[in-house]
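The complex appears here minus one protein chain, its other protein chains still in place.
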Amino acid sequence: MTAPAVATSVEVRVRYGEADRMGFAYHAHYLDWCDIGRTEHLRRHGVRYRDLEDRGYLLAVAEASLRYLKPAKYDDLVRITSWVTDVGSRRIIFEYRIERVEDGALLANAMTALVSLNPSGRPARLPDDLLSLMRGVAVREV
Amino acid sequence: MTAPAVATSVEVRVRYGEADRMGFAYHAHYLDWCDIGRTEHLRRHGVRYRDLEDRGYLLAVAEASLRYLKPAKYDDLVRITSWVTDVGSRRIIFEYRIERVEDGALLANAMTALVSLNPSGRPARLPDDLLSLMRGVAVREV
Amino acid sequence: MTAPAVATSVEVRVRYGEADRMGFAYHAHYLDWCDIGRTEHLRRHGVRYRDLEDRGYLLAVAEASLRYLKPAKYDDLVRITSWVTDVGSRRIIFEYRIERVEDGALLANAMTALVSLNPSGRPARLPDDLLSLMRGVAVREV
Partner (left out) sequence: MTAPAVATSVEVRVRYGEADRMGFAYHAHYLDWCDIGRTEHLRRHGVRYRDLEDRGYLLAVAEASLRYLKPAKYDDLVRITSWVTDVGSRRIIFEYRIERVEDGALLANAMTALVSLNPSGRPARLPDDLLSLMRGVAVREV
């Protein structure tokens, strides 16, 4: 699987505190990186997630799955590529590819399903502007 | 799905630094909790994971999937119940149930697949003592 | 320096994700542990910090200092002992002692100064009930 053209890439360096006893990035931090990836994908398409929350919309992670192929090491530069594969009125699916910049090695693939909630935590329809923006960049078949 | 009898439960309280802007536990921390859960499941059955690494065996997370049902809030007491569903010579599957202690609400279900590696990061057979211990407590159908 | 009698102790086990490349707990996590310590000190004296925030009071860390003496290792059980050394109308000083449970070794000493803020982030007087409770348990000379 390769990342589609309508995808956004961002780079992070593995922090000392993110590496575990083995010198490898601890697996939970890949979810932090996916979050960074989708935030930048949204920003590039005109949506600052912070503003969305300030308008009363919340995107909560409802499902996540990750497949770890090779470890990222402390101080490695890692590239996160993020794209949208499905957009419903209350649910968006993001997929991610995580690679080591130095040698291009594929480190992990991931998926998160996000649901739209209102400030009291109930399912809500996504705002129309986000819906149409995300539908415009969704990649249905990868 | 209910947790099987041969499962281990442990409780953690949601830390201030684990809660996000919404006051909910950030989704990546559920993987930290699963790690705590399986570490205690191993300990209860006679295996201290730290000792296993000191003997040159490493269990790396190869796959993880999580389904988030309800949010845990800051300062909630959360119960993680962990059990093994499959044991191969190089791979162990753990499943988890995460509940709020106060009201028993099911917050999340999770699965992680762990693979056995040697210190240089190559796939390796699990040590025999761990294999037989884990086979003794594996719950194949849940 | 020994911890005073009017202090609260709580134990945490060093998590896999908290240990760094050396197998030692990463230094930033000691601040998480201090937070756990003071939260339990408050709870023991009748104040649930979550409720305090829900009432519109916020205690923000304004200063922190830590002296690291010996490293905590992955899977070590660590005891955090917390007490109050000074209480002003807008500011509380907590001190901490962090020890390894197994051998009683002193691992770190720490101090945090907390200031009271209102929800818009401006300095505010602490609520009277908290003030009198904390004055009752403050230990001025240690």
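For clarity, chains are labelled A, B and C in written order, and residue numbers in each chain start from 1.
Convention: contacts are C-beta pairs under 8 Å (C-beta built on N, C-alpha and C of every residue); 3 or more make two chains touch, one makes a residue touch a chain.
Being a predicted model, the structure only gives us computed values, none of them experimental.
Contact with the chain not shown here comes from a single listed residue; of C:15, C:29 or C:100, that residue is C:29.
Residue positions on chain B in contact with the hidden chain: 16-17, 19-23, 26, 28-29, 74, in rising order.
Listed here are the chain C residues that touch the chain not shown: 21-22, 24, 27-29, 31-32, 35, 53, 58, 60-68, 71, 121. In the full complex, chain A touches the hidden chain at residues 13, 15-17, 32, 35-36, 39, 48-50, 73-75.
Keep this in mind: only the chains that are shown with their structure count from here on.
Set against the Cα centre of chain B, the chain with the most distant centre is C.
Taking the mean of each chain's C-alpha atoms, the chain closest to the overall C-alpha centroid is B. Averaging C-alpha coordinates per chain places the centre of chain A 34 Å away from that of chain C. Chain centres here are Cα means. That of chain A falls 23 Å from that of chain B. Chain centres here are Cα means. That of chain B falls 28 Å from that of chain C.
In chain B, the residues touching two or more other chains are 32, 35.
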